[in-house]
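Below is one structure, written out as structure tokens, with a few remarks after it.
With one protein chain withheld, the remaining protein chains of the complex are depicted in position.
Note that the chains are named A and B in the order they appear, and that numbering of residues resets to 1 at the start of each chain.
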Amino acid sequence: MGVKTILPFGPQHPVLPEPIQLRITLEDENIGQVLPALGYVHRGIEKAGEKNDYPLNVYLVERVCGICSATHGLAYCMAVEKLLAVEPPLRANYLRVVWTELHRLHSHLLWLGLLADAFGFESLFMQIWRIREMVMDALEKTAGNRVIISVNTIGGVRRDLTEEQIEETLRTLAECEKQLNAILPVILEDYTVRKRTVGKGVLTADQALRLGAVGPVLRASGVAQDLRMTGYAAYGELGFEPIVETAGDCYARAVVRARECFQTIDLVRRALQNLPEGDILTKPRGNPNGRAIVRVEAPRGELLYFVAGNGTKNLERMRVRTPTLANVPTLLEMLPGAEFADVPVITLSIDPCISCTER
Amino acid sequence: MKLIDKARMKSPWVLHYNSGSCNGCDIEIFSCLTPMYDLERFGIVNVGNPKHADVLLVTGPVTHRGARVLRNLYEQMPSPKAVVAVGTCACSGGVFSECYNCLGGVDKVIPVDVYIPGCAAKPEAIIEGVLMAVERMSEHTPLRRGK
Partner (left out) sequence: MGEARTVHTELPDIDNVQVVRKEELLERVAELASQGFRFITTTCVDTGEQFEVYYHFDHQLQMSHLLVAVEKDDPIPSITPIYFSAFVAENEMKDLFGVKVDGLNVDYQGRMLVSDELPSPPMRKPNTRRDGDGS
């Protein structure tokens, strides 16, 4: 029997870009029990959402999480549109797909880079982030800001794309795809990467469903669930097939995200090429009344918005269930039994976004 | 002594802490470290240990729990040190200033030398801010005072 040690991992830790603390009980090098300590970035956005007018909330929810801000804005707008019975124009729906997918692309690249960084593969980290800058540039050129792009509004989008912008974005994407084609196989076939990820943090399909895992974590365990299959915004018209891997380990999660990068590029390309003509905004009227639930697929998985209105301009309740919140329990099952050196990789493999989790 | 001061001005090491931000500014800080912006050409290196750091980059409106950690980190950094508040919410609380769990602004907890507005703050601005912080730090050191 080894000696039991309790080790706090975080909240400020070199491999964790964000403050979460894992209280890890160690037995020699092996992990016994894990308990997450949260609350370092809890701000109280759900409450703030009740104080603001409902159109203002769009700007608030975009700041729940900077990395997937476009998705948050989209989900909130869709929920309020449901209550107001507003149908955004077709062009707006296509544009929403474009920006949401560009955000997904930059988020996945960010994660692949951080993964490389987590096991000390710094040159790879730099390479991936260099490619990511192209996506950031595309975002800045089309939406005017790099991270928080604030394109969604209730009833449609706030910006339109000109022909030149479409051309330019398509060119950037082609270049991006070319470079990714060159580099992603290197990551996935690399000896070091495989050594550190294959067979680590395995989650079977059953476990994943039981623990309520979402997004790439769920799909890497062989469950074909992606909310884009429900065809919200323009996904129905564009057609969508989820990407599924079956191994359920950290490597499979990396593969899912890597393959999704290409899928995303393809989706953006098709959305831009088939962009319908027309308006980009249906003016909303009245105040929301009733309750609505909307789910969309954020880069990290299922994002749920529950909005309750009472006929005034303030909402009665705004509930945000973010993907990482659903994925944290999987950590409690994946970490015990693993070696301490694998904690960063396994933790990263769910792509934790703590700002989202705690709101 | 002089040599150390000189080295510090030429190669300030930064420590980054997220005290409740939305991650937007954090990823922009990360972007600064990558080839496109490359903070390292100024000798700036990102470290994880407060005892090695000269400049503290803080993002976010400082939550109650974050404040404790932030104070700890600040106290553990050796002098001379500088603090840079990155992003609107680190400067004043921004959209979160009304939230019940936020103190609103880094300067409510620790002294701030440079404020970088922007939501999210642009990498160019962050680089500029860090360099300004270094300059300010050098004004307080024997290196300048000796002149």
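We adopt the following convention: contacts are C-beta pairs under 8 Å (C-beta built on N, C-alpha and C of every residue); 3 or more make two chains touch, one makes a residue touch a chain.
Because the structure is predicted, anything quoted here is derived from the model rather than measured.
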Quiz item: Quick one: which of B:Asn18, B:Thr34, B:Thr63 or B:Ser92 touches the chain that's been left out?
Solution: B:Thr63
Quiz item: Out of A:Asp160, A:Glu177, A:Asp279 or A:Glu316, which is the one that touches the chain we can't see?
Solution: A:Glu316
Practice problem: Specify the residue from the set A:Lys141, A:Arg194, A:Arg270 or A:Arg291 that touches the hidden chain. | Solution: A:Arg291
Quiz item: Which residue, A:Thr25, A:Asn145, A:Gln165 or A:Gln225, contacts the hidden chain when the whole complex is considered?
Solution: A:Gln225
Self-check item: Which of A:Ala233, A:Leu304, A:Leu335 or A:Cys356 contacts the chain that the document leaves out
Solution: A:Leu304
Self-check item: For chain A, residues in touch with the removed chain
Solution: 35, 38-39, 42, 44, 46-47, 82-83, 209-212, 225, 227, 229-230, 289-293, 295, 302, 304, 306, 308, 316-317, 319, 321, 325-326, 328-330, 358
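Rule of thumb we're sticking to: only the chains that are shown with their structure count from here on.
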Quiz item: Along chain A, where are the residues that touch chain B in the complex?
Solution: 11-15, 17-19, 39-45, 47-48, 51, 59-60, 63-67, 69, 110, 113, 125-126, 129-130, 132-133, 136, 145-148, 353, 355
Self-check item: For the chain B and chain A complex, residues of the former touching the latter
Solution: 16-28, 30-31, 34-36, 47-50, 60-61, 63, 65-66, 69, 73, 89, 94-96, 98-102, 119-120, 122
